[in-house]
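Structure, as structure tokens:
What you see is the complex with one protein chain gone and the rest in place.
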Amino acid sequence: MSGPDVILRAEHVSVEYAGRRPTRAVRDVSLELRRGEVLGIAGESGCGKTTLAYALARLLRPPAQMTGGTVTFTSADGQSVDLSALSGEQLRRFRWAKVSVVFQSAMNSLNPVTTIGRQFGDIFAAHRPDMDHAARERRARELLTLVNIDPERTVCYPHELSGGMRQRVVIAMALALGPELVIMDEPTTALDVLVQREILDEIERLREQLGFSVIFITHDLSLLLELSDRLVIMYAGQIVESAPGELVGKEAAHPYTQALLGSFPDMRGDRRNLHGIAGSPPDLRADQVGCPFAPRCEQVFEPCRSVAPRLLPVPGRADWLAACHKTGGPA
Amino acid sequence: MTTPKSPGWARARRGTRLRSPVRYLARKLGFYLVAAWVALTVNFFLPRLIPGNPIEVILGHMAHFGTPPPDEAQVLSRILGLGNGSIFEQYWQYLDGLAHFRLGTSVYEFPVPVATLIRQSILWTVILVGTATVISFAVGIGLGVLAGWKRGTWLDNLVPATTLLTAMPYFWMALLLVYLFAQLIPALPASGGYGLTDNVGFNWPFIASAIQHSILPAATIVISSVGGWLLGMRNMMVATLSDDFVVAAEAKGLKPRRVMLGYAARNAVLPSVSGFAISLGFVVSGSIVMEQVFNYPGIGNVLFQAVNNDDYPLMQGIFLVITLTVLGANLLVDLLYGLIDPRTRIG
Partner (left out) sequence: MSAFRSWRLRAGVAITGFFVLLAVIGPFFASNPNGFSRAEWQPPSAAHWLGTTQLGQDVLAQLVAGTRTTLEIGAGAGLLATVISIVIGIGGGYLGGLADELLSLLSNVVLVIPALPLIIVIASFVHATGVWPTVAVIAFVSWAASARVLRAQTLSVRNREYVLSARASGERGWRIVFFEILPNELPIIISQFIFSVIFAILTQAGLAFLGLASPEQLTWGNMLYFAQNDEALSSGAWWWFVPPGLCIALFGMGLALINFSLDEILNPRLKIYRPVKSRKLAPEPAEAVS
């Protein structure tokens, strides 16, 4: 079947946090990731992007649960797997081998009482039982070298490494089994700006070298503008805009994206006034009537408050979607 | 963009890894020396609490059991640090006596020296309490790991029941066990450390009898103290399971058993080890009373007799020895903690 080579397809995914009044953190989200692509997901805190990432990676834990939708992963050899149908040993074997995750704040995602080398070894012991100790050690050193860390450091404990080094270790671990997709959840947020730049360059270099696809999640839109092939903006649990990266940078279709772009300065652009976005995101426990951004939107008009806009292509562009009455097609 | 590796880097790193454990050891040792010194000093001041003239009181008690030798008053005053001179001189005499293991003469077992009585009984207690504590710790931690791992299931719901066990007075449970298993069902011996007619020594019949007599006392200790460790470990396990590195470990598709043991339990057990001192205090306290119930020939029983007979020198000696033993045990556990938590090795 011809068409773009899609590696991950999420359709109508919804996630809810159980409670007396359940919080609907992700509402009817559909997206596609093409092989070799970097998909950026941006949005403010609480918009549901991390929850969405966890849902895609089957990492949701009670009280969070996926209440609707499917996630399909297609590996390079053409086999498709319905991720929501996997369970038990099947799920365990699938994990990390095809899809891996780089978590926020690396210092907490490493076991503090075990050496780095041993933690690499655990991954191999769980997925490549035929590797003996020497082979595991060798491979661990290879991976450290891959991310520019001295391979002697396999005997180090996490607290003996700097923040940037730990993040690189976590990235190396994510690549240990040669996955096809790496989901990165705010991998550089806890680091200072210089180290951030290093890590991002590192990720780019590794991607070119090894060819994996990336879903990159962050609240920092400016990072994604240069990094992503495609960008998805989330607000209040929904996707409000989805477009190629460089297009969004030049002119965004959705007022929320425009407001986001207007809130950070451009290094090389003209000087201009910065604006924040007044108000706060809606309560995710309540049902939404109309557009979720309407209360804060500067371009709001009549249909916005009563009719929820659908995610539709901007006129003339099939690959540019926006959920806005102003730019989308007829409601 | 390679990590710069200066020539001294490897050497320095090796050096750091050597220096820090030594510093940790020195700090712990120093603390326990201070604690031991405090215990000694408290012991020194104890006789001054006795209403009236302590030496006369003690001599008076001794007279019940026999005639004290003429210079006993002097000996006593030196050992208890109540002799002549300023308080510093008294303190020095007291420390001097301790250094030579002169702990005085017992009152009710006159004229047996205190040191002898202690020496005869301490090993029984240490072996019984030590073994029971190790068993209790292992079982409590083990069950706690399982209860925490399977949180929310029926296994977890048993946990509050263990609070009932922990709140039971040791001696009450001991007596109940005796009633049930030595009287109602005459399966185990009700008292003593070993059978009456056995030859004391390293022969199998004696050891077998000793083990048989220690089952009920050990069971009392284990049942009463296991709940504390179970509860603590279970709570810590549940909290650790939501830690990022555990979530990450599951995301990596690691085998569940490895995550449970190597990632969750390995970190969750740390507070139980560092809080061991408090738990050990409970265990020691409980076993002192329990020994009286079982008439077990341990140091708790001797303390009980001493209390009953107002045998001050013996009480002081026992307090000192128990305290030093407990301090020693705690030092060992602290060192163990230094081994299992690599973060302590950083200065």
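Points to keep in mind about this one:
Think of it as A and B in the order they're written, each chain with its own count starting at 1.
Keep in mind that, in the parts below, a contact is a pair of C-beta atoms (placed from the backbone, for glycine too) under 8 Å apart; a residue touches a chain by one contact, two chains touch by 3 or more.
Because the structure is predicted, anything quoted here is derived from the model rather than measured.
Residue in contact with the omitted chain (choice from A:80, A:162 or A:306): A:306. Residue B:319 is the one among B:91, B:181, B:206 or B:319 that touches the chain missing from this view. Within the entire complex, the positions of subunit B that touch the omitted partner chain are 31-32, 34-35, 38-39, 42, 46-47, 49-51, 151-152, 156, 159-160, 163-164, 166-173, 175-176, 178-179, 183, 231, 235, 238-239, 242, 277-278, 280-281, 284-286, 288-289, 292, 303-304, 307-308, 310, 312, 315-316, 318-319, 322-323, 326-327, 330.
Keep in mind that, in the parts below, only the chains that are shown with their structure count from here on.
Inter-chain centre distance (subunit A to subunit B, centres taken as mean C-alpha positions): 53 Å. In the complex of the two chains, the subunit A residues touching subunit B come out as 57, 59, 61, 91-97, 100-101, 103-105, 108-114, 122-123, 125-127, 148-150, 152, 157, 159-160, 165, 173, 198. Of all residues in subunit B, only 1-3, 5, 10, 243-245, 247-256, 258, 262-263, 266-267, 270, 340-343, 346 touch subunit A in the complex they form.
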